[in-house]
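One structure below.
Every protein chain but one is kept in place in this view of the complex.
Chains: A and B, in written order; residue numbering restarts at 1 for each.
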Amino acid sequence: MSLLKIQNLTKNFGGVRAVDDFSHRLETGGLYAIIGPNGAGKTTIFNLITGIYEPTVGHISFDGDEITGLRTHQIATKGIARTFQNIRLFSDFSVLDNVRTACHRYANYTVWEGLIPTPRRRREEKDLTERSWNLLKLVNLDDRAQELSKNLPYGHQRRLEIARALAQEPKLLLLDEPAAGMNPDETVHLMEFIEQIHENFNLTILLIEHHMEVVMGLADDIVVIDFGRTIAQGTPEEVQSNPVVIEAYLGTEEE
Amino acid sequence: MSTVLQQIINGISIGSVYALIAVGYSLVYSILKFSNFAHGGVLMLGSYFGYFALTLFGMPFWVALPLAIIGAGLLGVINERLAYRPIRMRNSPLLYLMISSLGASIFLENFTIVTIGPTFRTYPEVFAISPYMIGDLYIGRLDIIIFVIATISVALLTWIIYGTRIGNAIRATSYNMRVASLMGINPDMIVAFVFFLAGASAGLGGVLFGIKYTVWPQMGILTLKAFIAAVVGGLGSLPGAVVGAMVLGVTETFAAAFVSSAFRDLFSYALMIIIIIVRPGGLLGTVTGEKA
Partner (left out) sequence: MSQYYIGILILICINLIAVLGLSLMTGFTGLFNFGQAGFLAVGAYTATILTTRYAAPFPLALLAGMLVSVLSSFLIGYPTLRLKGDYFAIATLGFAEVVRLLVENLEKLTGGSRGIPRISLYTTLPITLIVTILALWLVANYVRSRHGRNCVAVREDELAAESIGIDSFRYKQISFAINAALAGLSGGLLAHYIGFIQPSMFGMIKSTELIVMVIFGGMHSITGAVFAAIVLTSLPELLRAAQAWRLVAYGALVVVIMVVRPEGLMGSWEFTPANIKALFNKLRSAQDEE
């Protein structure tokens, strides 16, 4: 059974068709990429998967359940975590609290216990803090745990956002242009990091990228989209030599 | 039958004043995406400008009215300059803009109370009050005049927004401020101009309302009607604001005529709540999601 199954997904904004009849299957444990020029509809696909937009047509199922029409937090709770192209951290929170908040579902104490502390609350809060520290150590941010996240350098913010997503212990991780704004050196480090968490956390990863080179060494399977339509799919080698893809990329990179 | 017709005419007349106020509010909302609660303060001062121009300086109406309109427009620009622009420049949360507008509203209202006084003031008689008679139908002359002035002004505003180059720039800015500034539009100029238009229409609305009823420092609460009209019609939509204002005006006059004037405002809120539940995007609006 596929982990994520997208069938005939279409999204219109007014008269503009941002995503056009998009279908895709992700098998558990794979590392997938969607690439395409800017404005091709990549982020819209993420927003449709995570319930930020409702599809005009089409269905999405995750882990055997239909998730089309569910609200964003419900989909997240089912095990889909994501990052954003333009980093959306809780900027007034410390690094630690960003991660700790994302762990919140691993504590069960109620709102009433939020008002009146109980031993259970204390125990669970301690557990949340411990989890968060462990995760921060793993992504090498533990030495900055108490800093406000908005004061972190850009690359660290990217890593923190991924850590926040990991804190949810998702089955599927969606990464929206994780290398955006990074220099080639940083990009290489980031790709190593993604490979590492893919293995360590037993994750299925779907990542969006604008630049083809970035995902070539990383993804097992690449979908290329342009103007909301799938124009090619296959292994990196197949995609790279596909004349349609080359044309789409040459056509837009010249701008 | 004739009373129903009469109430409809009354409703449309007051609705046209609400429309003036609501269009200004919606215009600001569509550009900056926040509720400008100081809109009421500008309206109130516009009404006072008109009042003092007529009484204290004894000006004729056709001089007093433009003065009040321009004065309120400039006040709107100053308001934006002092209370919103510094916050906008920092890209602070919209909540801060809303709170600042609350502060400006409190300031304007209470400054007026302290300096001019808390009393209700009545406009001098600008138009003859004697009603028109059509068959057995009484139509207030004032209602007709107010309706005509308000409708012409709303039409003028609509033309500015949809029919001129600066209107194009305003709509582009409201669609996406960043993209508009990339296209060479100066967003600060646009914002200032929008605040001028909003202030001017609020000032005119204040004068018309003052003529029909009275002027008093808390009359800014009238913008609540503009909010309701905007919500009913669709938050941020200009045609929506006009339609919402008309629906609200008629609802109110009917409630006052056939139920009880004490509960008139309850019907306005009920109307708003029903719309929010049944059609949250408003009569003419659509609900849009946030861009990730």
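Going forward, a residue touches a chain if its C-beta (ideal position, glycine included) is under 8 Å from a C-beta of that chain, and two chains touch if they have at least 3 such contacts.
Only a predicted model underlies this, so the values are computations on that prediction, with no experimental measurement involved.
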Selected residue (touches chain absent from view) among B:Ala22, B:Ala68, B:Ile146 or B:Leu235: B:Leu235
From A:Arg100, A:Arg144 or A:Lys171, residue that would touch the chain that is not displayed: A:Arg100
Candidates A:Ile34, A:Leu89 or A:Ile205 - the one touching the absent chain: A:Leu89
Of A:Gly39, A:Gly69 or A:Pro117, the one touching the omitted chain in the full complex: A:Pro117
Missing-chain contacts mapped onto chain B: 29, 33-35, 37, 82-83, 86-87, 92-93, 95-100, 102-111, 113-114, 218, 221, 224, 227-228, 231, 235-236, 262-263, 265-266, 269, 272-273, 276-277, 280, 287-290, 292
Sites on chain A contacted by the missing partner chain, in the whole complex: 50, 52, 71-73, 76-77, 81-82, 84, 88-93, 97, 100-102, 104-105, 107, 109, 111, 113-117, 121, 124-125, 128, 164-165, 167-168
